[in-house]
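What follows is a single structure, and I will ask about it in a moment.
All protein chains but one are shown at their positions in the complex.
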Amino acid sequence: MSVKPTLKNIKYENYKIGDSAFHAKTVTEADVIIFAGISGDFNPIHVNDEFAKTQQFGKRVVHGCFSSALISAALGVKLFGPGALYISQKVDFRKPVYIGDTLTAVATVKEKFTKKEGKLKFLKVETNVYNQDDVLVTEGEALILIM
Amino acid sequence: MSVKPTLKNIKYENYKIGDSAFHAKTVTEADVIIFAGISGDFNPIHVNDEFAKTQQFGKRVVHGCFSSALISAALGVKLFGPGALYISQKVDFRKPVYIGDTLTAVATVKEKFTKKEGKLKFLKVETNVYNQDDVLVTEGEALILIM
Amino acid sequence: MSVKPTLKNIKYENYKIGDSAFHAKTVTEADVIIFAGISGDFNPIHVNDEFAKTQQFGKRVVHGCFSSALISAALGVKLFGPGALYISQKVDFRKPVYIGDTLTAVATVKEKFTKKEGKLKFLKVETNVYNQDDVLVTEGEALILIM
Partner (left out) sequence: MSVKPTLKNIKYENYKIGDSAFHAKTVTEADVIIFAGISGDFNPIHVNDEFAKTQQFGKRVVHGCFSSALISAALGVKLFGPGALYISQKVDFRKPVYIGDTLTAVATVKEKFTKKEGKLKFLKVETNVYNQDDVLVTEGEALILIM
């Protein structure tokens, strides 16, 4: 028998409507640079400060998908963990996010349903991201399949 | 006059249905480690090889949102660039992506429409991601506002 | 009132001897390169594959302090979170860790005690790190002050 603790898969039955988890982080310049580096999204609005000054928001804006990444953490570590399959994600980028903003991704179970005579078990999850002023910057919805 | 080239904002009129661009990249172990690092998504299916061996896919799976990040690059650098505002994104994670897979995110303009008497100009864009075997791993749709 | 969830500080009273948490991760080449990069520890045994082949272990060895970093995560996220102050850490590097090993850092409360007439509340925590073969690679002990 292993001395190490083991990871247990989670069960559909254990989730209730309203179950919630969050993941919060201050988005730094380093995050933006690294995200640009691994994604290849070098749109100047994200990485060119001089260009950004000439545009609508007046400064560099964090990639919208960085919000999605924080949602992924709230879902995949805080709310679900092992045994949950990420089926789909919808995000509306409502407000710009700036370097230095502190984002909180909140995932909340909104609906439970099954398909194929109960063999496939799904959770519909609200995935909203707020900044430090409680402004909803990204509104979204995820679908999770519980194995 | 500056010796540097300047970035020009793009115009709604210049886009046609069927306009397309892609962004392709081999997803390395480093990408996964770094994506986990900036997002905080340390779900063991992504970062724990021993755990992943015991699960459905038999090995570590790349974060679904990494596909979204590549879509962001295809949209924000290759197809649009400055002057386009990323309004929303929907993604369906259809097939698992593994470390070493080469992903190609393809963005294709599907629809043009305006709101508020032509003041707001939108493009609906199909955003699909394929692996090296031409398997559609992530299917999606984005909405872009042209400023 | 904020719509965002808030982080609650933890209480000394809630911890019991034997309380335990773990943090597990496959250590990749990217982790080693990045750790070298932020620490400046470019000892050739970690970053020079040709040199490492000529040495005792025959291949590159992961920095001992990488184990400490995983212990920090097990303590600071999984077992304690907000309101705990990391006072000290002792680590014995017992066995080499190689790139590709999956490490599990396990933190277990071993002792509770107070100082200054109960004003300062401490927990002594065993912090052991195992590899995928259940070999104890790093043995340690941490002291935590609960605020």
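A, B and C label the chains in the order they appear, each numbered from 1.
In this text, a residue touches a chain if its C-beta (ideal position, glycine included) is under 8 Å from a C-beta of that chain, and two chains touch if they have at least 3 such contacts.
From a predicted model like this one, the values you see are computed outputs, not experimental measurements.
Checked against the full complex, the one of C:I17, C:I87 or C:V135 touching the unshown chain is C:I87. Where chain A meets the missing chain, the touching residues are 23-26, 28-31, 33-34, 100, 102, 132.
Contact between chain B and the unshown chain involves residues 33-34, 36-38, 40, 42. Residues 7, 23, 25, 31, 34-35, 37-46, 48, 51, 55-56, 63-66, 68-73, 76-77, 80-82, 86-93, 147 of chain C touch the missing chain (whole complex, contact as defined above).
Please note the rule applied: only the chains that are shown with their structure count from here on.
Because chain B and chain C carry the same sequence, their contact can be compared by residue number, and under half of the numbers here are used by both. Taking each chain's centre as the mean of its CA atoms, C is the chain most distant from chain A.
Put simply, the chain closest to the centre of the protein, by Cα centroids, is A.
Note: centroid distance chain A to chain C, computed from Cα atoms, is 26 Å. Separating the centre of chain B from that of chain C, both taken as means of CA atoms, is a distance of 35 Å. Each of residues 34, 42, 44, 48, 51 in chain B touches at least two other chains.
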